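Working notes, beginning with the structure itself.
Of the protein chains in this complex, all but one are displayed in their positions.
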Amino acid sequence: MAQKNRLQSGGRVDRTKPVSFTYNGKKYQGFAGDTLASALLANGVDLVGRSFKYSRPRGIVAAGAEEPNAIMQIGATEATQVPNVRATQQELFDGLVAGSTNGWPNVETDLMGLVGKVGGKMMPPGFYYKTFMFPQSMWETYEQFIRKAAGLGRSPKEYDPDIYDNINQHCDVMIVGAGPAGLAAALVAARGGARVIIADEQNEFGGSLLSSKETIDGKAGSAWVSEVVKELATYKDVQMLPRSTVNGYHDHNFLTIHQRCTDHIADRAPNGQVRQRMHRVRAKWVVLATGAHERPLVFGNNDVPGCMVASAVSTYINRYGVLPGNELVLMTSNDNAYRTALDWHDAGRKVVAIVDSRRNPSGDLVSAARDRGINIIAGSGVIDVHGSKRVQEVSVASLSEDGSRVTGSVQKLRADTVASSGGWSPVVHLSCHTGSRPVWKDDVIGFVPGATVQQQLIAGAISGDFTTEGALSQGIKAAQEALSKLGKSAPEMAVPKTDKVVQGKPMALFHIPHSKPTSQAPKQFVDYQNDVTAAGIELACREGFESIEHVKRYTAMGFGTDQGKLGNINGMAIAAKFLNQSIPETGTTIFRPNYTPITFGAIAGRNCGELFDPKRYTAMHKWHVEHGAKFEDVGQWKRPWYFPKPGESMHEALNRECVATRESVGILDASTLGKIDIQGKDAREFLGRVYSNAWAKLPVGKCRYGLMLKEDGMVFDDGVTSCLGDNHFLMTTTTGGAAGVLNWLELYHQTEWPELEVYFTSVTDHWATMTISGPNSRKLLEELTDADVSKENFGFMDWKPMEVAGVPARVFRISFTGELSFEINVQANYGLHVWEKLFEHGAKYNLTPYGTETMHILRAEKGFIIAGQDTDGSVHPYDLGMGWAVSMNKPFSFIGKRGMGREDCVRKDRKQLVGIKTIDPNVVLPEGAQGVFDPSAPIPMPMVGHITSSYWSANLGRSIAMGFVKGGLDKMGEKVYYPLADGRVVEAEICSPIFLDPKGERQNV
Amino acid sequence: MFHIYCPHCSEYREEEEFHYHGQAHIARPLDPDSCTDEEWGNYMFFRKNPKGIHHELWDHAAGCRKFFNVTRNTVTYEIKEVYKIGEQPKVVADAVPSK
Amino acid sequence: MSDVKATGAEATSVPTKVVMNQLPGAGIVGQSPLHHADLETVAKNGPKQGGVKFKEQKLMGLLTLRCNAQNPEQAAVAEKLLGVALPTTPLTSVEKGDTSVRWISPDEWLIVVPGNKAFALESAFFADMPGHYSLVNVSGGTTIYQLSGANVKDVLKKSTPVDIHDSEFPVGKVVSTVFAKSSAVIRRTGEQSFELVVRRSFADYLWLWIQDASREFGLVVEA
């Protein structure tokens, strides 16, 4: 029978809009406005999952975020699978495909269940710490089974077709929760002219008012809600966010909201819409109106399907028009839960009994039940439930006054539903996220938010006042306080009239005892999702896990996807009782983000795929792409790596590029090098302090290479700096070091030497830089400029302004290849033009574009280092054999000088950078190979240094390498061996790192 | 995520715009060459690392690129004050070390 | 031979600073950072309606000025050369004719003039500006994006953590801040229009980002 539990009328579902969905392969029908949970209950589906340890049948317990059992796999296609969705939070849409996540072969007939029954007794908390140890080798085999049994849903195997994004928000007042308290607060804040964001996890605003029969100002609560929402919609600075969970509260009032934009419409977001959006909110004030969760009571077999939280039963009846059973037993320790019995009765089904743990229940709701002739069994408790896949019978016994013992005999009642209530736990989660600890209040029988340094206010049930009147008045007060703190005038607002209900005192009861001791009683579940029982908690305490944190970790209580929203307080109470101490003495309950789980994709937003990280391009990038360059990632830059011709291997391409450059002319796009314009009368002095060499006498028109050190004396960057004017320099840095160096200069200027008159400006992106290198580079340049670039008038390490291909340029005669080179810098908007002109004229010289790899080879032939490849932050200039770049007699003790002098830095046997020549010239050592002096030494074998750079040199017809060797500078000609992973031991000789043109004649022509 | 008042831009900005540079007020010795290894090591590496009030150096990297000081509680993460380079903090830890 | 000026001393002796006209003759057209995106064609063939409008204002003259505005001589010379006083209130900008000046930091301003006027302005500064200062031409390293339209603020909210609400970000305000995973100097130029000064090497990434962020509102490209 379709929707056998659906009431003919009532609720907020639209009976004119049937919606069909699939659950575990079977088709069902619900209505628009249903959640998956309400639709399943309407269809009389009792079984929604199996528990993870004992594989017990489980049914729906709650109606919201606290649901521990109805954990579903959602998704109509492989790519749109979503694991672990709570049926109570998934709105029903046409074509929704859902399935239970546990149970094998299926949730109805589950073989693991047998294991659970048989092995259950052998699986107390921590059992796996006590076994699976022998033999050692078997653990990973045991583990395979444990892993298979664990886990709920499954990850999709295909890529996500949907997109997500992030949006930054700022507001005066962020209101969390749109129940009576939140709505009242929003109304006042809005009227006060504040910028307001109000978010609620549900599909519509109203909170508790959507599922209760209470009236406000004589109207149905829901009517009041729609009026408020209508008014709020008229304020341009009020943002209302339904289906939006505030899941994290971070420092300085920063909050994150997870908004589900399309999950209620379809499996996959329609036509490219954003599926989910993270709001990153900076709020001046926050009002937490997050309400409370009702606690179920802990009793024997309280996990049998049909056992539910009382208020959830009312929600299904009043909000969804669903009666999830026929015969109800209500187990309560307070008046409020009587509403559930009344709702059930008034919906026309039988209330078998209200079992109240209190001796003399009184109050309006109690009388209302009596008036309806409902049987109230006072001073008693439900101690056991019978039935496997659905409640069939409950055992009720009278309890001692404090509820600690069973006193009387046991009577059995027929029922298929047990609603229970142990009172309400304020939803303090968000208030804990920023480090504030909640405090226990005996009158509330729960934790409320503790002191905080955040600009935070609370209103409604979160404060421990569970009445609608309290919610409304506190909401108004909170908003008024926020407004006055914001210096805005707070409008007055009368507290709307609510139903007056006199309630009796609730009893602090969490765990209903059984006639047998807890350890022998039927399983009494505290945390359904992790199968944590009262006996388990007692066992943990018995074994010495006395801190509540230990108890939680040992039993896994609260570590499920519901994060113990239902169970934690009950668990603490049970531990407290066992250790006979108070709940606050036992500890507190701390929650961390997220309040409810969030899609990874939503957190990543658009920062994925091609937008994961910027790709930086030079002005000539288009040309490189058109000419088949392979690219290397250098930081965020895409740099040409090499330019293979069709059919050419990398090796062939590199040989061609290297030879062409040394024999004629090659060209490199060097635009990515960092460039810093330095101006001021103290620029020279500053350079002298941040470089290891001298700058006092560098004349205008000249360039000089320098090493930059950290205070510890270790090299961190290098480059050429040119003197443009006496007070005007252009510094270049490595590609990767650009940002760091500028920041380094600013740090020292602003914090150490503010008296120095100097300014630094990054011009990295401003200049397009192309280096033509090779014997024919001068001829090529001469074709494109009128300037005199002869050796006599434009010597090595000079720079000159001149026009190149009609474009004003700064040309530097510096060389990283050891060849005659000209580094041409033009305003970047003209870079591609000049580059292309060079190729027009360069054809006859076989002008050959080369990338970073050929650059590395050519400089290695010359023994030039690359900071970051031949250095690693642990080598100083002398280790690199670059003492020539250090001027120890500068008046100012430059950065790094003192560091270099430390005891360990002046050791004779430090690892030093040298050239490495393999005895077999055809063997190219792998970069990273580790050298040893005695390859026959036993493991661990003493290592003397590694290869930093190693290449095949086509120009020399042999392999070349640079690397570190202990005391290497004094070991020229000696042998060093490189044992490789493949078993080979490569024999090599220590030599000068300058393999080609040691006198440097080629660049000096 | 911190909300930091930049004393140069004169408004609050998100932490994402700033870089942290560790303990503030660590002056480079005026005559490094006369420092012992111990003194130099202390200057480079040894830090107060307090639990509680901390004076620290930040720069507004994505904004005005100016360095400035922040007094922050390293437990509650409250920012007690910001002040410019060369100025001294008004909020300081009480003599008794935090327990 | 390009026109290089040495300043601070007569030509014979050592120049203290040099400035050079970096623009070629009329024959050679510059290629802006988004040159490769061929916005003309995109504008011609793309949609004409949408919530967001995008335009690259290319090949402008951008100069970074560093000096001390508290120094009356410097302030006076700057005002004379720019036609407006340097804005000294943080996060403000001034505009006069085709010259606009943005406050970047207490001792830094970003000046925007037509591309062909940059060198004259530079030369004048190097000739007249007294005391300690620095002026650097960054025209080639930057470009300007004009963003406007009914949804322009939605796109900005997806891209920058700065509060752009009218009450916090009036017309004329300028901030240097994070933009997606790059940075930008953002200036509000009208009720529904903003200007982004971005770095050349990030221009393509930011163009991709803005297209993506605008998709749900419809992006109109103007050339």
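In this document, chain identifiers A, B and C correspond to the written order of the chains, with residue numbering beginning at 1 in each.
Please note the rule applied: a residue touches a chain if its C-beta (ideal position, glycine included) is under 8 Å from a C-beta of that chain, and two chains touch if they have at least 3 such contacts.
Just so we're on the same page, contacts and distances are computed from a predicted model.
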UniProt protein name of the chain not shown, from "NADH-quinone oxidoreductase subunit M", "Sarcosine oxidase subunit beta", "ABC transporter ATP-binding protein" or "Na+/H+ antiporter subunit C": "Sarcosine oxidase subunit beta"
Omitted chain's touching partners, listed by label: A, B
Residue of A:Ala347, A:Val439, A:Cys608 or A:Val659 in touch with the missing chain, whole complex considered: A:Cys608
Residue of A:Asp94, A:Glu140 or A:Glu840 in touch with the missing chain, whole complex considered: A:Glu140
Residue among A:Ile598, A:Val665 or A:Val811 that touches the chain left out of view: A:Ile598
Which residue of A:Gly49, A:Gly64 or A:Gly153 touches the chain not shown here: A:Gly153
Those residues of chain B which, in the complete complex, touch the missing chain: 1-2, 15-16, 19-20, 22, 37-38, 40-42, 44-51, 54, 56, 72, 74-77, 97-99
Footprint left on chain A by the chain that the document does not show: 80-84, 121-122, 124, 127-134, 136, 139-140, 143, 146-148, 150-160, 162, 164, 166, 248, 250-251, 254, 256, 280, 433-435, 517, 519-520, 535, 539, 542-547, 549-550, 553-554, 556, 559, 561, 563, 592-594, 597-601, 603-605, 607-610, 612-613, 615, 632-634, 712, 868-869, 872-874, 899, 902-905, 926-930, 932, 939-941, 943, 946, 948, 979-981
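Following the convention adopted for this analysis, only the chains that are shown with their structure count from here on.
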Chain centre separation in whole Å, for chain C relative to chain B (CA means): 33
Whole-Å gap between the CA centroids of chain A and chain B: 27
Computed distance of Cα centres, chain C from chain A, in Å: 35
Where chain B touches two or more other chains at once, by residue number: 14, 65-66
Two or more partner chains touched - positions in chain A: 282
Parts of chain B lying in touch with chain A, wherever the complex brings them together: 1-3, 14, 19, 21, 27-28, 31-33, 35, 37, 40-41, 43-44, 57, 59, 61, 65-67, 75-79, 85-86
Touching residues on chain C, where the partner in the complex is chain A: 1-4, 6-8, 14-18, 20-25, 27-28, 30-33, 35-36, 59, 64, 66, 132-142, 154, 157-158, 160-163, 165, 167-168, 180-182, 199-202, 204-205, 208-209, 212-213, 215-216
Chain A to chain C touching residues, read off their complex: 165-170, 195, 272-274, 280, 282, 606-607, 610-611, 613-619, 621-622, 637, 677, 679-681, 699-700, 724-728, 757, 759, 761-768, 786-787, 801-803, 806-810, 826-833
